Structure formats: structure tokens, C-alpha cells
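Only one protein chain is missing from this complex, and each of the others stays in its spot.
When the chains are written out, they are named A, B and C in that same order, and each has its own residue count from 1.
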Amino acid sequence: MIVVMNQEATADQIQHVQDKLKEWGFGIHFSQGVERTILGVIGQKKPGVMESIEAMDGVEKVVPILQPFKLASREFQSATSEVQVGDVVFGGPKLVVIAGPCAVESEEQMVMTAKAVKRAGATMIRGGAFKPRTSPYAFQGLEEEGLKILKQTSIEVGIPFVTEVVNPMEVEMVAEYAPMLQVGARNMQNFTLLKEIGKLKKPVILKRGLAATIDEWLMAAEYILSEGNYQVVLCERGIRTYETATRNTLDLSAVPLAKRLSHLPIIVDPSHGTGKRFLVNPLSKAAVAAGSDGLIIEVHPDPESALSDGPQSLNFNGFETLMKEITPIIYAVGRSL
Amino acid sequence: MIVVMNQEATADQIQHVQDKLKEWGFGIHFSQGVERTILGVIGQKKPGVMESIEAMDGVEKVVPILQPFKLASREFQSATSEVQVGDVVFGGPKLVVIAGPCAVESEEQMVMTAKAVKRAGATMIRGGAFKPRTSPYAFQGLEEEGLKILKQTSIEVGIPFVTEVVNPMEVEMVAEYAPMLQVGARNMQNFTLLKEIGKLKKPVILKRGLAATIDEWLMAAEYILSEGNYQVVLCERGIRTYETATRNTLDLSAVPLAKRLSHLPIIVDPSHGTGKRFLVNPLSKAAVAAGSDGLIIEVHPDPESALSDGPQSLNFNGFETLMKEITPIIYAVGRSL
Amino acid sequence: MIVVMNQEATADQIQHVQDKLKEWGFGIHFSQGVERTILGVIGQKKPGVMESIEAMDGVEKVVPILQPFKLASREFQSATSEVQVGDVVFGGPKLVVIAGPCAVESEEQMVMTAKAVKRAGATMIRGGAFKPRTSPYAFQGLEEEGLKILKQTSIEVGIPFVTEVVNPMEVEMVAEYAPMLQVGARNMQNFTLLKEIGKLKKPVILKRGLAATIDEWLMAAEYILSEGNYQVVLCERGIRTYETATRNTLDLSAVPLAKRLSHLPIIVDPSHGTGKRFLVNPLSKAAVAAGSDGLIIEVHPDPESALSDGPQSLNFNGFETLMKEITPIIYAVGRSL
Partner (left out) sequence: MIVVMNQEATADQIQHVQDKLKEWGFGIHFSQGVERTILGVIGQKKPGVMESIEAMDGVEKVVPILQPFKLASREFQSATSEVQVGDVVFGGPKLVVIAGPCAVESEEQMVMTAKAVKRAGATMIRGGAFKPRTSPYAFQGLEEEGLKILKQTSIEVGIPFVTEVVNPMEVEMVAEYAPMLQVGARNMQNFTLLKEIGKLKKPVILKRGLAATIDEWLMAAEYILSEGNYQVVLCERGIRTYETATRNTLDLSAVPLAKRLSHLPIIVDPSHGTGKRFLVNPLSKAAVAAGSDGLIIEVHPDPESALSDGPQSLNFNGFETLMKEITPIIYAVGRSL
């Protein structure tokens, strides 16, 4: 941590900051520049200290030196983590492809979809039983009934599934059905939910918040890790920007960036990341080329009758085409399916 | 709702969209332009219909005509709602000023602060017992102990309080202590929490999400209203933009804009909205001038020893100065304290 | 400047950075922390040095300590600059109100508007002769003919004017007619234009770019100042954010922030800043309350027949109402008209 005093800081103010730092057990490197006094602060980071100093008179700014996350960092663990769900491994040499509808609507829909996407090459399915919707009047999901359908489908078709949990009170219940949980973008900083999930020993996909920085996202992962659950997979799904031609702006630089900062596997959601069907195919390819460990793609037997996210869902043909076209790129980056 | 077909849409595709719309009970105004076919859709809005049509082949875009919120809208209720907490009325002729520390730290701190801000003109106090923090290692609040301190302080000093609730499981418990609840920016779309609060008959401040549009914010209010709780006060607290010189960008146009679209009272939080102490004073004045129904301001007896948000907290002198300087502006816009 | 080496930086890499810094004439404070080596760099800032170091192996980041602007900074000049145009003084005790149409359309329109806004209290008029338009097919202004109309109107009504210049080749010509120039948001980083204006001794309004940080804006001012023209007035006119309910997001915290960093006067444009007529009135009030030295407002005799920016233009009645309502706020912040 570096403390920059402002130009008009008095000797007393500078002394006061130093006294406080010493009181808290820090070492100090004092550096008197031409126009500013700068204090290098040495010692273990303590929560709240940066803010306290920033609030002191005469302080212009405080510059953090270390990343705020620990357990999630590459410095803590240099090898990429592998997160396993059945036979599927996130962070290993194989690309993971998760496909399925936004919302579970019926067993027929789920089984039909699961068979189609499995045939085309997907190794995992997705489907929402609890849907966080902007409007209270929109379809909110089949809830526990949806979980039963997912489990039944999974057994019938022989493919694991991931599903979103939105309520801390339902974490245990969802975990009884699902081999992998998902925290949606809106809940990335729902710390109560994160802590509940942290208490499980269950793989979880943590989506990046709508306007979350990479640091905040890794801090959200830290909430889960710090409770003892190390099976976290990050998911980039687009951020909110001024551009309205797409639903979100898919930030693919987040893939190599998060990989550099963290050992956690990372996948990409080009469906929410773009919001438009014709963009899912090229952005899926781009995600793989950028080094993503996997994809999560919305596929629906009949997008126009989907109860949620129809405009960004592929139909079976579209998904099959995608899988065909993406295969050479998977091999071009040295991975396999 | 207006459906715009794309230039290459076939007659079959156009017919299919019309058939579906009729099937769903809508009337259609068909309009054949020079380069596009446009369908005006007439009838009661149904959830999901817009998305379904947008997913159909040949459709270029679907343009909504009506606001998505109902109970929160000025069209539903033309008079501004008044929300009452003890003697304090949000949305009436008097400006409401809420002041207090970010986090409750001790009874001494709260009583001292409550007395000071009351003396300076505040009519309500604030203080967090449950703190949603970016880092799992940061101070998370005194929890129920904090609520007891708030209640005790409130009785001793004779001033009502508002406090944040972050966990749907704790809504009832917090409501037993507090006369007014707060939903923080990170939880604006925590729909489980909103629904729980909607079941109470308790006033609530709903902060705007970090990257929420005005429409999404009013839809979040709609979640609370649609469960039967009509005592919602909106709070603008800054949005996330590319500018890093301030913690957030305080969007004061949101005040007159939300007032035009909705009957709910609206207040402004210049402390989180700017993140810097020296900006709180001028932006408080600006908020009142823009028509805000109130202010919520962080005040701490000793900002540099605050456990949270010290850099943006005023000390007692700073708050007193603010109250003195703001009074003529309150009267200039035809209100009183 | 602070250089933070990354955790894996080798002794050779650290030595190399230090050698280079010494070669460039800097002093170094070496600080070996628990997990990082940090170099405090002492000496006069040189352009390009920060980037060079950031490009070296083993360097994690370089943190600037000083503001990048000099002549524009409060440290360079502590007293607020006053910029004078005829009898009008920007940065003095009186609020400056500039009003007029987006584009000059005819002499009749300009004279009528100038008389109306002068009567209502404006002390300066505005009007565009050269219009930067998103579309090449939109009205581009009357060009030199427009300048003649502005000058004629100014003489006839007895009120100075400001007008935009968009082309470096036309700076001299525009300056022959106009007592004050304006650089629009799109041209804030048109450095060729800025340098040409810097060579004049003419007051200029420099609008903030659509997505410019405060630092970049002050650096743009620095371009003009460094050529010898010190008569620069800043103008906040809204920034681009994800919010689409307004044309731009008016960032009123920029007013006290720019005032703290710079001695240049600053005014606010609530017309472009919001894009909606009904928001101009409340945001004008807010701007004055936040400490703005002036306002620049679009007024048109008949907004619906305006050739540009009709939706955000006030008519004469709207402007008169605004001037009446804003007067008590001007006095409440200790200024006059």
C-alpha cells in the first residue's frame, strides 16, 4: 500500500498518518519527493486500513499494491484448478460444452433438447427451474418441479446438468437434485447466497455481474472459497456498456485476464453475452480461440415458443452447425471435445 | 407493441407472425411501407410475447410502446405517494434528511451521532447492522446486536431510523426492530429479498442498482408493490460509468425522470454517489435543487476510524455546515425542513 | 511515480529498471515489501517514461503520483481564472447564462431569440453556424452566412455571442466574427483544432468529450493553454453511459471536481446533458446549486420547427420560467445574475 499525501499536507498531518500506521503494526518507507510526500506501507494487509487512511486529513490517495483476493489468486495456487462434474472436467484439456434452454418448461422439452445437444457434442445440459426476471409478471420458472424434470432428464439421457439457485433458503434443496449449481449475474454480489453455497461441497458456476470488474468477480469467488468450497468455475457473460446493438458486450479479454490472475477455470456464455442468435456462433468460436475452458449456450427446440430468452436461443440445427464449425477451432488451440 | 419485419421477410413469415398474434388474442394494424412491413399490435400486454415474436424468423425488431411497470407508474396513480415513518413524511412538502454512519459500531457512536445530526437538522438516522462488503474479509456488521443499538439510540434520542436488510431469511427479524428498511444497490434485483419485503407493511428505501436503468429500478419497485407493500421510497445513489475520479457517477437527472414516470418519492445519496467527502456538500445542494424529496448522508464522529466508508463520511462539523448552507436552497425550491 | 514489480520479477529485472531510471536522471527509493518490490521514483516527470517502464519485463504496474496537467491545475494557479467576453465574466461572482438555438437558421430567428432571452435575463447568446452532425445528410449549418447573422444580431440586440468552430482551417475566420469560440464534445481531442485555437487570444468554451475523463478534459485544455491562450472555460455537457432514458448522463460532480483540480471556470449545458426539454429546468437548478459558473441552454422560438435539437430546446416561455425559478437558487448559493 502506498500513501500519497497532498501538496498542502502539513507536517502534523504527515506525522499523524505515520503514527497510526505504526500503531497498526506496519513498517513505513518515507519518501520525500519534489512535490509530494509518499509513504510506502509494509506489512500484512488488514481490512479497512486503506479506507481509514484515505479518510485522514492531508491524504491525497491510497494505492493498493496487492490483489484483494487470496484463495482465488494464481499466487496462492499456480496450477489451474480442475472442477469435476461426473465425467466432465472444467479446466482440463477438453472443452466443456453446456447446452439447453433458458427455462425448464416440460419434461418433453428437456429430454428432447438433452438428446439433441448430446448427439451434437454437448457434454452437459442446462435449464432454469428458478428464473430471476426483471418483471414480477414474467414466468418465474417451474421451481422444484423443474428440478425434478432436470434430474429425470439427466438420468434418462445420461448427461449431467447445471441449474441456477437464487434464494439462500433453497441452496440445500437445489443441491439435493443438482450435481452443479449456478449463481447468475444479478446475484454475483448476493453475499448471503454465496456464503450458503460456500458451505456445500458442490461445483458451482459463478457468472460475472452485469457491471462487475474482474476484481469484484474474483472477490465474489473468494466468498465461496473462503467458506471451504473450492469447486468454482467462472463464467463471462457480457457486461453492460453504452452499446445497445447487443444485449450486453461480451468481454473476451476477461478470459485470458482472469486466467492470469486466478487458477479457477473459466467458461463463456455467448447467448446472454450477445442476446442475438446470429452472434452466438461467431462469438462461441472467438471464446474458444481466446482460451475459454468451455461454453454455455442456450438451445431450445422451438425458440419462438420459449418462455424466456427466445431471441438468443439456437434451435437444434443451429447448435449442430455451431458444433461442426467450432470443432476445428477447438483443435487449433490444442484442445479436444 | 410494434413489430418491424426485416427487408427480406417472406410473405409466409409475415403471415406466421400475424397468425400467432391473432392466436394470442391481439388486434393487428398492418402497414406496408416502402422498405419494411410493420405490424401494430393492439391489446393487453402479456409477459413473454415480445420475446417470442422477436425470436421468429423474418422479424427485425419489436418495439414496446408501454412502460413495463404498472403499480409504480404515474399512469396508475397520478398523485405522488407519501410514505410515513413516525413523524417523517417522504414525498410531502418537507425535505427529509437522513444522516448517520455507514456501519453501526457501538452504542456510544450511534447516540453521539444521532444527537449531533438531530441538532443540525436531520429528521432520521441511518446505520448498517448487516453490511454487504466486496471482500469476505472486511467488517460485515454487528448484525442483530447492531439492530438493538439502533433501536435503543432511536428511543433515547427520539428519532426514527432506517437500516439495510440483505438476507431474505432476516427480513422479519430486521422489521421487528426497524421502522424502515433499506434495500442496497447490490440487492436491487435480489428478487427473493424484494418479495419478502413486499409481504410486510413497512416503509422501505429501494436503492438504484449500480448499473440499473430507470426502467429496471421501477420494475424492482414493482416487485415490492405487487406483493402488497406500497410504502416504497426510491433512492438514487450513483451509477457505474467509465469515470474513475468519483466512486460512482451521481445521476441527478434520475430525480425528475423517475418523478415523471412514477408516483413514488425519491431521495438521493450523495455519499455513495460520489465517494468523496468534499463532493457531498455541493451534490447535496444539487440534489435538492433537482427536486429530490430527501437526502441520505453518511456522518461519522471520526471518519478516519470508521469501519466502513470513511473517505466519503462527513464529520459533525461538515454535516452542520452542509445543513446551514443547504437551507436557503431548500426554501428556494419551495420546500422546508 | 511508483513502480510495482511483480512477484516473480528477477533480481536482474529489478536491476534493469533501476539502471534505466538512473540513466534518465531519476532518484530512486527502493522498498522491499513482503510480497513485492516497489520503487519510488523521484524527479521531474518526463513524457513517455511511464510507458517505457510499464513495458519492461517484471513490471506489474506503474502508478502516477502527479496530475498530468500543469498550466490547467490549481497547483499552478490557486485563484480561479476569470474569462471576460465584453461585460460578461466567467468565474466571477455573477452567474453567466448563455441561451439561444442549436443552429442559426435566419436573422429573424436569431434577433427574436436574442431579444427574448436577453429580456428574460440571459447575458450572452449562442448559435451554431457550423454543425457537426452524426449524419452527412443532416443540416450542417449556414456556415459563414451564419456568422454574419450572429454578428449582426449581437450588435443589434447588444449582447455578445459564442459559436462553435469545427475545422482548424476556419479558426481564424470564425474568430474574426466571434468574441468567443466553442469546441464541441466530438472535437475535445481534435488536437489540431485545439492548437489552432491556442494560438489566438480569444476566449473559448471547451466542452467535455462524450466519454472523456476529467483528466483527459483538463489535458485538452492544456493543449490550448500551452499554446498561449489562457482564456478557457470548461463546459460539462453529459457523458455517455449505459442509461438510455436520457441522451447523456449529466455528471454534476464534475463541477466541484474540476474546480478542485483546476483554476478554470466551468459551466454546464443541461440541454445536451439530458436531451429532454422537461429535464432542462431541474438540471439547470442543480447545476447552479453544485457551483457551476454558468449555464448554456438551447432556446428556440419554435422548437418543433428547429433544424437541430428541437426535443431538448426550450421555447421562450420555458426559458422565462426557468430564469424566474432559478433566481432564488442563484442567490441561495451566494451569487447574483
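Definition applied: contacts are C-beta pairs under 8 Å (C-beta built on N, C-alpha and C of every residue); 3 or more make two chains touch, one makes a residue touch a chain.
Just so it is clear, the model here is predicted, and its values are computed rather than measured.
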Of B:43, B:93 or B:228, the residue in touch with the unshown chain: B:43
Among A:227, A:251, A:302 or A:320, residue touching the chain not depicted: A:251
Absent-chain contact - pick from C:109, C:190 or C:281: C:190
Interface with the undisplayed chain - residues on chain B: 2, 4, 7, 29, 31, 33-36, 38, 40, 42-44, 63, 65-66, 75, 211, 240-242, 244
Those residues of chain A which, in the complete complex, touch the missing chain: 211, 213-215, 239, 241-246, 249-253, 255-257, 260, 273-274, 278-279, 282-283, 285-291, 328-329, 331-333
Missing-chain contacts mapped onto chain C: 20, 47-48, 51-56, 68, 132-139, 166-169, 186-187, 189-192, 195, 210-211, 216, 219, 222-223, 226-227, 240, 277, 303-311, 313
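To be clear about the criterion, only the chains that are shown with their structure count from here on.
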Centroid spacing, where centroids are CA-atom means, of chain A and chain B in whole angstrom: 26
Separation of mean Cα positions, chain C and chain A [Å, integer]: 38
Length of the line joining the C-alpha centres of chain B and chain C, rounded to whole Å: 31
Multi-partner residues of chain C (at least 2 other chains): 211, 241-242, 244
